[in-house]
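Of the protein chains in this complex, all but one are displayed in their positions.
Think of it as A, B and C in the order they're written, each chain with its own count starting at 1.
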Amino acid sequence: MEDIEIDAVATPELDDPVLIEGLPGVGHVGKLAAEHLLEEFDSELVRRVYATEFPPQVGVDEEGVAELTCAEFHAVETDGADLLVLTGDHQAGSNAGHYRLTSTFLDIAEEFGATRAFALGGVPTGELVEEYTVLGAVSDAALLDDLKDAGVEFRADEPAGGIVGVSGLVLGLGGRRGFDAACLMGETSGYLVDPKSARAVLETLEAVLGLSVDYESLEDRAEEMEEVVGKIREMQEGPAVPDDDLRYIG
Amino acid sequence: MEDIEIDAVATPELDDPVLIEGLPGVGHVGKLAAEHLLEEFDSELVRRVYATEFPPQVGVDEEGVAELTCAEFHAVETDGADLLVLTGDHQAGSNAGHYRLTSTFLDIAEEFGATRAFALGGVPTGELVEEYTVLGAVSDAALLDDLKDAGVEFRADEPAGGIVGVSGLVLGLGGRRGFDAACLMGETSGYLVDPKSARAVLETLEAVLGLSVDYESLEDRAEEMEEVVGKIREMQEGPAVPDDDLRYIG
Amino acid sequence: MEDIEIDAVATPELDDPVLIEGLPGVGHVGKLAAEHLLEEFDSELVRRVYATEFPPQVGVDEEGVAELTCAEFHAVETDGADLLVLTGDHQAGSNAGHYRLTSTFLDIAEEFGATRAFALGGVPTGELVEEYTVLGAVSDAALLDDLKDAGVEFRADEPAGGIVGVSGLVLGLGGRRGFDAACLMGETSGYLVDPKSARAVLETLEAVLGLSVDYESLEDRAEEMEEVVGKIREMQEGPAVPDDDLRYIG
Partner (left out) sequence: MEDIEIDAVATPELDDPVLIEGLPGVGHVGKLAAEHLLEEFDSELVRRVYATEFPPQVGVDEEGVAELTCAEFHAVETDGADLLVLTGDHQAGSNAGHYRLTSTFLDIAEEFGATRAFALGGVPTGELVEEYTVLGAVSDAALLDDLKDAGVEFRADEPAGGIVGVSGLVLGLGGRRGFDAACLMGETSGYLVDPKSARAVLETLEAVLGLSVDYESLEDRAEEMEEVVGKIREMQEGPAVPDDDLRYIG
């Protein structure tokens, strides 16, 4: 097996598509957001990327059929821009693996004619989030104004430790190749899967790319998570504690 | 030394052989099962596979002679199908190593004309097992019916974390190459070497491949393990505790 | 992406420049010292070095613009020797990565005509340091006298565990290539960022290379650190403890 193998499942013509990356990370915000786009719009699987850097693992579906760990690109037609959505269950297992995989992902995006990229993710606050601010970072200062207009906040030197993993490299390597790349990071506690933060990120994308997204199914997942939060709270503090006192989970 | 070196010890003609993989894993179920096949049938060592991904280690035999860590293929003639049985004492030491070794194993199986593969292993339940169910996963939905007929259970999205290591990749990489591949996982506590679970897996193979296996020696090992369990129980709970209360070991 | 990529930003003529390495390490002594040289003298960015061995990460600046992790070379004109100053936020992530990166760094230094190299760093004492001794090690015994004249101490078999990372390899690999290489290690507690130790190292460089450095801004940072130390002391021991009793922090 080669270190990276690409299955070209389909190669539709796309109109100046925008790369949307949503691999696993803090609060699964990016992954939830990207998968919600695949649910809400017509999408077509176009590429599978296998890599020896991924865990040596298969997932098993509801029938009992195994599929080798991979990342997938779907072409998505929306009422606004065409999208090329990158999802998967794993990141790479080493520094060099992250660089090689992201390079491959950008190669594929270029092959479909993409020149813009959004890396979706979460930024941990350590507290339960009330207002879901979306924090941003860009590959080029010329991209700042449009994103600020869409409500994205830019804070000096934040996130403090930089942006790590494929999302960071979509900016770093993408920027070096000439992509207009931005990272949209929804604030999230960092302790729980966070569909509300994913919604905040998607609402930013709606404004920037002229989409209109339906959030019903994401709301359902958010309600499920609320119940989980409620149960954890009961287990830890008893049922009578008022909301205001609930600051931390975990 | 090359990253992988193959010693071609013998190259007998085999009739549509079935690859049986039994490397170390949960409860040593796969390894016990594969080694039992080598004990019960006539077998011939055909390939040794050395790899820099294996631990830098030799084993020492009863005489004091050292042998470099390797995986071995034996050709096995049974009353049913011809088998190509893969055993060894180690898995690879990195993600990429698992992919490269499994690719090499599948190359060798193809060289002998194999088109079917069974990866044998255990699935941990966390409890002492009373009824040894065999759980399955397949590379292709067309393989499901035969295995269900042989009593294999398929449960949606189980095992939960997917199937990791060479067994998973025999399905994942094997399936991508066109092998009809299945993983047979005997339920086992996960705390002890489990010859009974290995027997359950082998009984499934008997049904699917038309073999008949004698289990006397495996029964002896199972009895030894029963004694170990009994001693652990005595040490932990005193000798008078009735069986029904014994749920967990460890 | 290649394993290592070099951006040639500028290629000024330098007069027998001296390589000064100041990557992160104990007490950030080397990094503080190198960055102080960039602040105090006219400097020009000449090379950026990207590597798949670095963490897969971008930093975000005060505007919100991301920059891919890299090491940077600046050409620095001083009143004494010309300098080629190597700084960055990260070391490599593996043994082999350290060797490959340092080889690249030395290639670049040779390209600019450097034949001398100073690796700056700290050596941990485990105690608060009163007198900032600078410990040395050299690639060639012929370099000892000049450094001893400048006040550098050489102690048999110290530092005990050798010198690890890029600083060690600037000596080890640099020496093998014919560089006159020395490591200057300021004593430091090892528990805190230490601008005073950085100053001690720079004062040695001043003497050896005939520079004159202004330390005002480094003094400011040292005073900030004094305040931090004072607060830690108050928190741990109460405000009335006399200085003499303060031996350990941490």
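Here, a residue touches a chain if its C-beta (ideal position, glycine included) is under 8 Å from a C-beta of that chain, and two chains touch if they have at least 3 such contacts.
Just so you know, these numbers come straight off a predicted model, no measurement behind them.
**Student:** Since one chain is left out of the picture, which of the remaining chains does it touch in the full complex?
**Tutor:** Computed over the complete complex, the missing chain touches B, C.
**Student:** So one chain is hidden, and I want to know which residue out of C:Val129, C:Leu171 or C:Val208 touches that hidden chain in the complete assembly.
**Tutor:** Only one of C:Val129, C:Leu171 or C:Val208 touches the chain omitted from view, namely C:Leu171.
**Student:** Pick from C:Glu35, C:Glu111, C:Glu158 or C:Glu206: which residue touches the chain that isn't shown?
**Tutor:** Spelled out, the listed residue whose C-beta touches the missing chain is C:Glu158.
**Student:** Touching the left-out chain: which of B:Gly59, B:Gly161, B:Gly178 or B:Gly210?
**Tutor:** B:Gly59
**Student:** May I ask which residue of C:Asp16, C:Glu63 or C:Asp140 touches the chain that does not appear here?
**Tutor:** Selected residue, touching the omitted chain: C:Asp140.
**Student:** For chain B, which positions touch the chain that isn't shown here?
**Tutor:** 1, 3, 50, 52-69, 93-94, 97
**Student:** Mind pulling the chain C residues that touch the left-out chain?
**Tutor:** Touch set of chain C with respect to the missing chain: 92, 94-96, 98-100, 102-103, 136-141, 144, 154-159, 162-166, 168-169, 171-173, 175-176, 183.
Methods note: only the chains that are shown with their structure count from here on.
**Student:** Tell me the shape of the graph of touching chains, choosing from line, ring, star, complete and other.
**Tutor:** Contact map by chain: line.
**Student:** Which chain's centre, taken as the mean of its Cα atoms, is farthest from the centre of chain C?
**Tutor:** B
**Student:** Chain A-chain B contact: same residues or different, taking over half shared as same?
**Tutor:** Answer different: the two copies use largely distinct residue numbers here.
**Student:** Using CA atom means as chain centres, which chain is nearest the centre of all the protein shown?
**Tutor:** A
**Student:** Rounded to the nearest 5 degrees, what angle rotates chain B onto chain C on CA?
**Tutor:** 180
**Student:** Can you work out the whole-Å distance between the CA centroids of chain A and chain B?
**Tutor:** 38
**Student:** For chain A, give me the residues that contact two or more of the other chains.
**Tutor:** 94
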